[in-house]
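Missing here is one protein chain; the remaining ones are kept as they sit in the complex.
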Amino acid sequence: MIAAGCDIGSLTAKAVIIRDGSIVSKKIIRVKETALKSAETVMSMVTSEAGLKMEDIDSCCTTGYGRYDIPFSDMNKSQISCHGLGAFWLDRSIRTIIDIGGQDCKAVAVGENGMVKDFIMNEKCAAGTGRSLEILAKTIGIELEELGPVSLKSKKEVELANKCSIFMELDVIQHLYNKTKIRDIANAINTAVARRVVQLSKAVRLENDICITGGVSKNIGVVNKLEEMLKIKFKQLPEDPQLMGAMGAAVFAAKIN
Amino acid sequence: MEILKELETIAKQNVNTTLESARSNGKKIMGYFCSYVPEEVIHAAGFIPYRMRAVESPGTSLGDTYFAPSICSFVRHCFSKALNGDFDFLDGVIFMNGCDHNRRMHDNWRYAKIKPEFLYMLPVPHVVSDASTQKYMNEIKKLARAMETEFDVTITARALEDAIILYNKKRDLLTRIYENRKKKEVPIKGSEFLSIMLAITALPIDIAIEKLELVLKGLEGRVVSSDDDLRLFMAAVCTEEIEHMELIENSGGIVVADKICLGRSHFHTLVELKDDPIRAIAKRYLTHLSCPRMMDDMRRRMAYMHDEIKEYNVDAIIVEKLEFCTLMAGETFLYKNEAGKIDFPILSLDRELFGGGTGQIKTRVQAFFEQVRNIKEMSQN
Partner (left out) sequence: MEAVSYDYLDNVVNIWRFGRKLTKHPYLAYFNIKYFAPPMIKLNFFNRAELKFAFESIGQGQLSPQELKAMYYCLDALVESVGGVLAAARNNEPVVWFDYTVPSIILNAFGVASICTSMVSKTPNYLGADCLIEHFEAAENAGVSSEICSMTRLPLGAVLMNQMPKPVALLTTAQPCDSGRTVSQMLDYLADAPSFVIDSIYDKDEESIGHYSADIMAMIEFLEKILDRKLDWDKLKTHVEELNLFNYYLREVSQMHRAIPSPGLGFIFLESSWPLRLFASGYPSATKFGKTIYDIGKQRITKDLHKRKKEEKIRVMISGAPMYFMDIYLWMQKEFHAYVVADYLVQTANPEIDTSTRESMIRGLAIDNLHLGMLRQSHGPVEFIIEDIENLIDEYSPDCLIFCGNIHCKHKKSVPKIINDTCKKTGVPTLNMSLDLFDPRANSEDTIKKQIKDFFINNGLV
């Protein structure tokens, strides 16, 4: 059986193809003008990489903000279920998934079948998401990708309001005005974002083993802080954590959970 | 069903044609906020009671100098409408101390010197006791006197009694419609029920009763649910977005029971006309299914939730608050803890009225439904 999972997010679209229980191709692209266009593009790339045609796909599941009204989709599932199932499918010991994406942050607890047992998702406020990291990185004049590595060099703890991103930004500006070192502010930003995530994830009972997915999982600063605050070590996934949504969708499509 | 479509159209309008023609025939219309303002008294004074609403709001920007952004969107929408002249068709507005946001609208309305001229604050007790009933009776009498003086009308005991009969009739019809949702095959959706509520609170009572009778008849043999729909109990306060309710129900659920201001709370408990009509009215309004503003009734509200879950065979609870609604913030905590006690699935939503953000809400609701189904499946295995 050939199954496809397609995750159309706010910044990137991802697709994964599974054939008889193993991954045959995967792809991440920046989103196009419309959800449909993103889905078509990423799917045509991933199928051609696997040497397949769209018609060869037996079942396709979509997820992400653009999951609706995709003509070739046979079903759609929420990102929450997909991230949970994707990570679980790759490592059956996983019970909690912390996913920090561009515009939301969620903690998902899965049961022994990899399906959602409980979840929590941030409300509208952007604090604790990739978006707030992006804004704050811009405020201190560095690239988003640098935020992690730069923060590791910090030698001094500085405080940042962690209520919401507006307060954070005000505090960051105040630090710039006071000539606090960039690396220390970067560290404070990561700490503040991590603290928000910790607060959020406390609402679901965190069970071992835990993994982290989504774009922010690539920020080493936030990841380190989270491990420190939660007193845990994240399990490493054998695939790019950003692909988990599409992975889970493919597993749903293949019905092999 | 034709009648439901008609009611939905009315529900989505600020003013409907029936109101307009009543007005051109010289009938007066009195706006009121919240479920604690007695409609019977307004009716007995010769007005059509009109429940204030945010629908067709021009957005909140007009009111934003009067209210900070951390004030509830329902209030900001309503006040912007007022500034926009959308409520000019009213002859007066009765406010009450339902919550601080709403109560302060009375202050801002007076300060802005906008129409209508008759603006009245009805302070309603926050506790249920003999003393508070007495106090509330006094307040109702003061309100009656204020209307009598301002509009040169007389509110007679007879008129009050007639009003009680009419409004009880409405309550009874609504209860019967509501109870239809107990059925395994549900004949009416939550979104449709909300439409009915919005429509009948903007229509003269006799017409409202006619429409409700039609609805009730139309429900016979009607089925709108499918077998795998999750049966939902929904708790909220000032919710009036039909589209939002549809979003939830289109994700695979059906609202079968509620604790919403424009829902069960509106018609729960009849006025028991034994002696003095004012006393009877005061008693009913103070003791009906209470809103979180009532301080000594929280245990009864929680018991109500448990009862509805059983009676209506509910699968999951959705508790919803509008952003910055303090009262519902506390109530959400109570609901979550109560549901936790019996390990019952509950989802809380926090949103702005007519505020968009549907993508996130859809995801949340869908994930919740997936979770509920998964738990159900696991427990069946």
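Points worth noting:
Here the chain labels run A and B in written order, and each chain numbers its own residues starting at 1.
Assume contacts are C-beta pairs under 8 Å (C-beta built on N, C-alpha and C of every residue); 3 or more make two chains touch, one makes a residue touch a chain.
Computed from a prediction, not measured in an experiment: that's the story for all the values here.
Only one residue from B:244, B:293 or B:351 touches the chain missing from this view: B:293.
Across B:106, B:259 or B:288, the single residue that touches the chain missing here is B:106. Within the complete assembly, B:67 is the residue of B:67, B:354 or B:368 that touches the hidden chain. Here the missing chain is touched by one residue of B:14, B:132, B:175 or B:269, and it is B:132. On the side of subunit A, touch with the chain left out of the figure occurs at residues 159, 161-163, 167, 170-171, 174, 178, 199, 202-203. Mapped onto subunit B, the interface with the missing chain covers residues 65-68, 70-71, 75, 97, 99-101, 104-108, 111, 121, 123, 125-127, 129, 131-132, 135, 138, 292-293, 295-296, 298, 321, 323-327, 329-334, 336-337, 350.
Definition applied: only the chains that are shown with their structure count from here on.
Chain centres here are Cα means. That of subunit A falls 39 Å from that of subunit B.
Chain contact summary for the complex, subunit B toward subunit A: residues 323, 350-352, 357, 359-360, 363-364, 366-368, 370-371, 374-375, 377-378.
Per the touch definition, subunit A reaches subunit B in the complex via residues 65, 77-81, 103-104, 111, 113, 115-119, 121, 123-124.
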